[in-house]
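Left out: one protein chain. Kept in place: all the others.
Per-chain numbering from 1; labels A and B assigned in written order.
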Amino acid sequence: MTGAKPAPAQFLARADLQRLLEALRARGYRVMGPVPRDGAVVFDEVRSVDELPRGLREAQEPGRYRLEPNGRDTVFDVVNGPGSLKPYVFAPREKLLQVEPEGRSFRAQELHPDAPKLAVIGVRACDLAALSVQDRIFLEGRYPDSYYAARRRQLFLVAVNCTRSASTCFCVSMATGPEATQGFDLALTEQEWGFLVRAGSALGREVQQALPLTPAPEAALARERTSLETCAATMQRKLETADLPEVLYRNLEHPRWHDVGSRCLSCGNCTMVCPTCFCHDEKDEPLLGEPDEAGVRSVRVREWDSCFNREHAQVYGLNYRPKIEDRYRQWLVHKLASWIDQFGTSGCVGCGRCITWCPVGIDLTEEMRALREPGA
Amino acid sequence: MSMAAEGAASAAAGVAGKPAGPDPWLPRLGRIVSRRRDSRDAWTLEIREQIPQSASFRPGQFNMLTAFGIGEVPISLSGDPAAMDRLIHTIRPVGPVSTALAQMRPGAAIGLRGPFGSGWPLRQAVGGDVLVVAGGLGLAPLRPVLYALLAGRERYGRITLLYGSRSPDDVLFHREIVSWSRRQRIEVHVTVDHAASGWDGHVGVVTTLVPRAQCEPQRTVALVCGPEVMMRLTVAALHAHGIPHEAIYLSMERNMKCALGLCGRCQLQSVLVCRDGPVFRYDRVRGLFAHKEL
Partner (left out) sequence: MSGSAPGEPRRLRLAVHKFASCDGCQLQILNLEDELLWLSRRIEIAYFLEWSSRSLEGPYDLALVEGSITTPRDAERIRQVREQTRTLITIGACATAGGIQALRNWADVEEWKRQVYPEPRWLEVLPTSTPISAHVRVDDEIHGCPVNKEQVLRVIVRALLGTRPDLPSHSVCLECKRQGHVCVVVARGLPCMGPVTRAGCGALCPGLARDCYACFGPCDDPNPEALAARFQDLGLGAADRV
């Protein structure tokens, strides 16, 4: 998606990227960035640019992810990994409130999360779009989520524009990329000699001032335009969206659901790596108090859950999504169709993680194509 | 603050400057005042809040009730909305939390959040007939609307209650139903699926009572609550009786965790039951009944 650029681009030499990390740390941010670990690239704390995936890119296919050398001196050539911004705003597990006995009574109090200042380097346009989607759910509903808000306020986002796509990407179809146009404080585009840098916020401009930047040469800007256009034009996967949500509502009894249901493990991996999925479970966990305490001390905890968890649709003695195909249909129809009715946007940003990180490589773009075919 | 966070902060300012009223996240303390068995497997709790709330609930709404240390479940309010100093809930023990709640004795401490959700359409019913159809425990979320209808009786035409249970032992609020019927302010028909000795009333599923309803279909609002299969069949029977789909309201039930529209547990196709329901006009959820296992 192209649009007016937020600010004129400047140029940061490759050797000076470390200065960005330092400028952020000097402002009290803990800096998270892409690091290679256990065969993938994940977000973790970075103190030095040496920790970034230098000279690496990744090959992604349904159910397969491999890092490989790219023969160049890059640090941002890995498009994404299983991690997204989600755990930084919507914690995988967190305590909401605590209940304590007080005489013959009880006292409930909210527990406020640790919300340190976090700068995340290397987020992609799709990740920013996903964050907007989650903002809508957690902040703009009738009951805004203060736990999410507390973390959200503390984020500083350094986007990286994608100049290549993984085979599983389809951000162009979802109109969320490859260029980051909103939601960031700084945006970088990696080139041979360094990085084009743009600010997207007042704080981004402030951090820019701490960096040894020079005006971006016109040739660099032209190269950037070409690489973004090429990236968009060569994106391998596509998802037709013009007929959503109706095409899914019309095909709720399509035989393809049964077919995908036989292949799907209902393991929940897709929902875990999806940067917009928000389903969670809440449990009250009793705590050990004093042995002679009369009442029960407990903490209410919430943690990431999934509509693929069979328990998600359990009510009394009845389960209303008993089969895997019911749950797969729920996920796909929600993600691409009913999400629009519930929240006014699609739930999908085209990041492709669900395709890559599915252990059996189910591809929702393929499933959608099949669902548009007439049913047998 | 970063621009990215600015938007979030302003959206979240609603959090910092929270609307007046109790914090919807935090369980408030209540005490059980009384407990009575209202049918074979349903107990009604009367609860008094430690800090009484100033606003009442709308019939059809639910509270999230916490059994401390065990968990929290959604339970419809089943009492009179005009009696603001007490909260009445009717509970069937089916899982760990509901079992713990149903066993609570007077004096026990309970947690409360709410009320949440949409209520029965009292305004839409004014000036016309009202047909209330309940199945099993479904009478509990409907009892508050019956109280409200009786309290404003002159505003409505004929009020009819059709109530079906599995067996005589499962009939809820039996004495009360009889008193409504005797006072004849509303017409009451009760049926059971399986008769037992001593039962001389109607036998058959509740849809068999629909033809008996003396309401005028074109100016009737129907309120339906019960097991999903019962609701599906009842809607068909009501429609056959001449009541349009836009005049039929249902109370849907789903598992809920947050009741705040955030956890996704209660989602049903395009709606979140805690936020958009539990009371729905039939045409909004009609698609859901056309497909199984959504």
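Points worth noting:
Convention: contacts are C-beta pairs under 8 Å (C-beta built on N, C-alpha and C of every residue); 3 or more make two chains touch, one makes a residue touch a chain.
Here the structure is a predicted model, which is why all the values come from computation and not from measurement.
Note that the undisplayed chain, when the full complex is considered, contacts A, B.
When you scan B:Trp25, B:Trp43 or B:Phe68 for touch with the missing chain, the hit is B:Phe68. From the options A:Arg66, A:Arg107 or A:Arg142, the residue with contact to the chain not on display is A:Arg66. The chain that is not drawn here is touched, among residues A:Ile324, A:Ala337 or A:Leu371, by A:Ile324. Although one chain is hidden here, its contacts on chain B can still be listed: residues 67-71, 96-97, 99-100, 103-105, 107-109. Listed here are the chain A residues that touch the chain not shown: 37-40, 42, 63-66, 81-83, 87, 92-93, 262-269, 272-273, 283, 285-286, 288, 291, 294-296, 303-306, 308-311, 322-324, 356-361.
The rule is simple: only the chains that are shown with their structure count from here on.
By the touch criterion stated above, chain B contacts chain A in their complex at residues 1-9, 11-12, 14-15, 23-29, 50, 66, 68-72, 94-95, 109, 111, 253-255, 257-258, 260-265, 267, 269-272, 275, 287, 291, 293-294.
Of all residues in chain A, those touching chain B in their complex are 96-97, 99, 104-110, 128, 131, 135, 137-146, 149, 152-157, 183-185, 200-204, 249, 252-253, 278-284, 286, 295-298, 300, 302, 305, 307, 312-317, 320-323, 326, 329-330, 333-334, 337-338, 341-342.
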